[in-house]
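Have a look at the structure below, then the notes.
In this view, the complex is presented without one of its protein chains, the others remaining in place.
Note that the chains are named A and B in the order they appear, and that numbering of residues resets to 1 at the start of each chain.
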Amino acid sequence: MDLELIQQIRGLCRDLLRNGEINCVIGYERASDGLTARPFFAYEPAAVERLIFDETCTHNLVKYLSDKKGEKIAIVAKPCDSRAINLLLNEGQIKRDTVFIIGVYCPGVVETGWNRKGETLQARCQTCQLLKPVVYDFLAGQAPVRRTEGERYPDILEVESKPEDERRAFWLDHFGPCIRCYACRQICPGCYCPECFVERLDPMWVGIRIAPKENELWQAIRAFHLAGRCIGCNECERACPMDIPLSLLNRKLEKEVKELFDFQAGLSSEEQPPFATFKKEEKLGFEE
Amino acid sequence: MNLLMSRDDLIRWLELLLQERTLIAPIRVQGLLLFQPVSKVEDIAFDFDNTTLPPKEWYLPLTETLFSVKSGDGHTELVPATVEREAVIFGVRPCDAKGIAMMDSPFLQEPGDTVYGERRARTALIGLSCKQARPECFCTSMGSAPDDPSNVDILLTEVEDGYIVQAVTDKGKALLPQGLKESKAALPAPPEPQAVPTEGIVQVARKLFDEPYWERLADRCLHCNICAYVCPTCYCFDVRDYPDDGKVERVRSWESCQSPGFTRIAGGYDPRATKGARLRQRFYHKLLYFPEQFQDIACVGCGRCVKACPVNIDIREIINDLQQLGAKSGS
Partner (left out) sequence: MAINYEPKIIGFICNWCSYADADMAGTSPVNYPPNIRIIRVPCSGWVDPLLIAKCFWQGADGVLISGCHPGDCRYNEGNYHARRRFALLHRLLDYLGIAKERLRLEWVSASEGQKFTQIVSDFTRELAELGPRSEG
């Protein structure tokens, strides 16, 4: 762990809490396995000693901003997380002056779970183009060495190249184990609807049955609701207890939105979501 | 009297059981380990720690039709749920078996859940002692043990030349194959899972309902359903009628007290509207309300929730915290 970085963060948070500029710091602390990280909420200056930052800090803390609306919060944000902050700003969910963003230069996070710290960087980090957050009030750490640019979509292309009935079977196989725990939705900063479409019982879009067809409808529409909004943190896939390859869905839509509308979510604090706008003359390749 | 079964004996026996019954055992599915019906004994994973989901889904399925009502031609017919064949679940760890036994308390007390009851009557459990304790295990602090035969029909303990077989119940005795030799070997010493200070936790929990601890802890909780779904002793569900084409199906599916809106009632009021209230509910159900009704703490120490929680809500840590808070606030 970069001790200089963490002293920077702790010192800053101590000051912010002491002079009452913020109510709470959302950061990371050591988990109960003594090895990995977990989200941590510091309300008192003394608590900042528990803050850490290392390669197991995989969680996207921006999710918690939606729980703490109206309060003045400081948040530790990796580059990917900062895109989620832009998303919430663009969609009017939080006010810029209520959040103090402690951006961190991020060398990437490893595959991690309880009592498990992997050796390799997560796939999303291996193809990440951002070295520093896109929005921040304070920038901690030092610029890491630029990662090798890998191909972002080879697995998507592989699924696309399967014949139609094989694709069908592939998805039914993968959605079959879904137990509808909704961890994917709950961990996602972009899923903040007070009532999710899947909870609606009148009209009943999906209902309570936990079965492959219903699971697929759930996954497909959630992915669609995140199209042009998902910033690719991949926490949904990490949280899934049934190892469903959610990033195969979310990145597919990320790729299509880029191709169709030349848009990537969360890169700027002042952008028009792609479905809130249109071009009168645009050829989107399926009419005529 | 304990018996000895070789590895080959076991395979043959399972093949025999497979012919007459539904055999459910741990199987690798898409890289996960799950209890599933077996079509070939070779598919069974014999060497494993524990499954992703506990075997409770074979008593309380993820989704089931409780009954259907068909209407037409001037008469109405009630169609009960299909009655399944006799089943055997192989490879049940003692902690999971305790979980099943615990679920009997709410589901079989009068008037009793008939669907659950039928499944329970028709299913035998072949337990498998644990060779090692995982870092997240703590069964011995929750009234169980890696070699506890209490809640299975037969318990197998792996030894060098096969398995020591303990026939625990008459149902188990009747299932065993003929011709097994007696085993004079001593049962191996079980592994020792980590200890968690559960003594007096029920009394301690009773005092701490209003502590701000719960809202603070719940800050990081995502309120998904993972912990409840992987837990051998959680059993909340939702029931809904599905009308379709002249018939109505009453469907029951898993749910969890953690879901936002779980306790929202007509008119919009929600007695557990805050994150802390919902989180406290789950732990209080396990550590206070269930033991007050049914004597057992509703946790078997399998550690699945510890492993699966994406934000590290750890029941062992919570029990430790509660004991400390309880000591601070006086007796």
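Details
Operating definition for what follows: contacts are C-beta pairs under 8 Å (C-beta built on N, C-alpha and C of every residue); 3 or more make two chains touch, one makes a residue touch a chain.
These numbers were taken from a predicted model, which means no experiment stands behind them.
Considering the whole complex, the hidden chain is in touch with A.
Only one of A:5, A:35, A:131 or A:159 touches the absent chain when the whole complex is considered: A:159.
When the missing chain is restored to the complex, the residue among A:105, A:138 or A:205 that touches it is A:205. Across the interface with the omitted chain, chain A contributes residues 159-160, 164-172, 197, 205, 212-213, 216-217, 220-221, 223-224, 227, 252-253, 256-257, 260-261, 274-275, 278, 280, 282, 284-287.
The definition used in the following text is that only the chains that are shown with their structure count from here on.
Interface residues of chain B facing chain A in the complex, by the touch rule stated above, are 29-32, 34, 52-53, 62-63, 135-136, 216, 219-220, 222-226, 229-230, 238, 240, 242, 251, 253-256, 259, 261, 275, 306-312, 314, 316-317. Remark: chain A residues 31-33, 36, 38-41, 43, 59, 63-64, 67, 113-115, 173-174, 176-177, 179-183, 185-187, 195, 199, 201, 207-211, 235, 238-239, 241-243 touch chain B in the complex.
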